[in-house]
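Before we start, here is the structure in question, set down as structure tokens.
Note that this complex is displayed minus one protein chain, with the remaining chains in position.
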Amino acid sequence: MPTATTTSTAATRATANTDTAHDAGTKSAERGHATLLGAWRARGNADLATHLAHHGPPPLPRRGDVTWPERFAATIEASGLTGRGGASFPSATKLKLVRSARGHATLVVNAMEGEPASAKDKVLLSVAPHLVLDGAELAASALGAIRVVVCIADDAHETAAAVGRAVAERAGTDLAPVPIEIARPPGRYVAGEESALVSWLNGGPGAPGWRPDKTKPLTIGRRGPVLVHNAETLAHAALVATYGAESFWAAGVVDAPGTSLVTVSGGVERGGVYEIPMGTTLRDIVGFARPTGEVAAVLTGGFGGSWLPAGALDTPYAPRAMAVVGGVTGAGVLVVLPRQACGIAETARVARYMAGESAGQCGPCVFGLPALAADVEALAAGKLDPGARARLESRIAAVEGRGACRHPDGVTRMVRSALSVFAADAAAHAAGHPCAFALEPSVLATGTNRS
Amino acid sequence: MTPQRVHTVIKVNPISCEAYGYCAELLPELVSLDEWGYPVVDGTPVPPRLLELARRAAKECPRRAFLLEHAAER
Partner (left out) sequence: MSSPVLWYATRATGLVSLVLLTATTVLGILTANRASSSRWPGFALQDLHRRVSVITMGFLACHILTSVVDTYVHIGWTSIVVPFASSYKRLWVALGSVGVDLLLAVAVTSFLRNRIRARTWRAVHWLAYLSWPVALSHSFGMGTDMRERWVIGLVVACIAAVLGAGLWRITLAATRRQRALALISVGHRPEGVAVKHISA
């Protein structure tokens, strides 16, 4: 049981250009040591020598140590580590499930980061690739896996180069007992979904599969079970194994221990990736990124997440606390909507983008998402007729839960939250009075700046 | 030994489904079609009197997307 319950609100920042360095509060070297970005912040280097000087070698098992996998699994369970890829699923449970399956296992490092508003995995792999690889080797050893596959989107060249360098540095040392490969699936939004990733590794189209029974592990070929973990999750696992489960509880809150990487973007001056202790309030996190003006709302979790109003900014950033107010931690994304922007218009842009990212396999998604997007676009333009609001609501209900994967569910959640958070705006738009801000350039990174 | 009751639930594989609509034709009591022709099912157990029709719907689906799942009631 974790004993530390204080939330740390002061996260120190290091800027890439040192002349404007601010420290919001000095952390003890010990405190900032066992963090994801601490080594890079302290030493400014991502190579193997720096990594070893800062963290030491990962506690990989000695040959023939048969009790090690069980002990590693127990340590992960004691830490309370949950996935940082979006679902917040307990990592120890996932490990147990795949360990109990027969066959030669594969460990997949999911660094696809299909979420446009997220840059955390890209940053993590650029400044601390060895932490991720440590975690991958540890998890692979616990599984008895025969290989590690790092999946990076085919258009993420910098990330792939950084990981390639790190893998090359480990070659010939005893830090890579399980061989590491790099795979480059196409960088579509749903390609990072677990079953889509495994489908691509199996030579298939890289589209999500239908999994009515999620307790059966995914396999490569007919018999090799696969454990897929987000890159950040594995980095945390490496820290837990190196410093102990208690170190993980040193930050965060009772039901959400540890730190987490959050990408803050939108109406802020200092957008970027921040490592924050779980439980930090949204207000503080957004504060670090210096909003350009008054914050109207925040899109939490990602494009398939949910909007939160300014009134919810004092919510602690943690899966359960966020869920209570209708937010979601998701892929560690916070997009700040300033007052001079139109929430409905931004929602329309996101919905249109997500519609285009459908894998195209399930009718309700292929046809429903564009229909939803068109409805929200009409609302943004102030063109909705009286029956349309009801039609929009029924369409949301018709699309929800009827795809093979959770992609359409993310969109419905996001649109629903928008209709609730921007209710006043929606009413004005529907009455034929769209706000002027709808024509402003987007604060989101959808690549589409038309209104 | 207490007799175990099995209840049957309809599951649609959304990837295989191509909106032929035979399931809704055969079983309108349990299956309706959305505005794009795809089946909407609610996941409640199939009443015994409709089991035969449900089996027929599963057999007739051209893409084998309409599936019946049997679970023992506790």
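Things worth noting here:
Each chain carries a letter (A and B) given by its place in the written order, and its residues are counted from 1.
One rule holds in what follows: contacts are C-beta pairs under 8 Å (C-beta built on N, C-alpha and C of every residue); 3 or more make two chains touch, one makes a residue touch a chain.
Note that this is a predicted model, so its numbers are computed, not measured.
When the whole complex is considered, the residue among A:A355, A:I396, A:V411 or A:A438 that touches the unshown chain is A:A355. Of the listed residues A:Y274, A:W307 or A:F437, the one in contact with the hidden chain in the full complex is A:Y274. The missing chain lies against chain B, touching residues 20-22, 25-26, 60, 62-64.
The rule is short, and it goes like this: only the chains that are shown with their structure count from here on.
For the pair chain A and chain B, the distance between mean C-alpha positions equals 36 Å. Partner chain A is touched in their complex by these residues of chain B: 11, 13-19, 34-38, 40, 69.
Across the complex, chain A meets chain B through its residues 209-210, 212, 361-365, 367-368, 395, 398, 402-404.
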